[in-house]
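Pasting a structure below so you can have a look.
Missing here is one protein chain; the remaining ones are kept as they sit in the complex.
And then subunit A:
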Amino acid sequence: MPVPENLTYTSEHEWLLIDGDTATVGITNYAADQLGDVVFVELPEVDDAMIAGAVVGEIESTKSVGELLAPANGSILESNRAVAESPELVNSDPFGAGWLVRVRLDAAPEGLLSAAEYDALVGE
């Protein structure tokens, strides 16, 4: 299934909804499928600093663990409490209610992919 057109993507299977110098970040349906049933999500604290490429969170399934990587330098504005309570949202609605963090971006993230480019990456 093609990914939403209105988002941008990273080669690490994260999506971003960029709005000025802030962005909402989650993992793609492909990443969620690869992980399997997500059972626990560990997200950063508000105001935590983030460094591009560094691990800011973890997404655990029953048999694997995925890392949430910071898309750029910046800081954490909000972590999705609903996902912490109901980690299965990452599987059921990865592009919507399963979002993970809202961040402030110090600079525009580099190397982002369009929806078409991301689809090509995962072979859609």
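Criterion: a contact is a pair of C-beta atoms (placed from the backbone, for glycine too) under 8 Å apart; a residue touches a chain by one contact, two chains touch by 3 or more; residues count from 1.
Note that in this section contacts and distances are computed from a predicted model.
Per its UniProt record, the hidden chain corresponds to "Glycine dehydrogenase (decarboxylating)" from the list "Metal-dependent hydrolase", "Glutathione ABC transporter permease GsiC", "Glycine dehydrogenase (decarboxylating)" or "NADH-quinone oxidoreductase subunit L".
Here one chain is not drawn; of A:Val65, A:Ala82, A:Ala107 or A:Ala120, the residue touching it is A:Val65.
Summary of contacts with the chain left out: across A:Gly26, A:Gly57, A:Pro87 or A:Pro109, the touching residue is A:Pro87. If you put the missing chain back, the residues of subunit A touching it would be 36-40, 60-65, 87-88.
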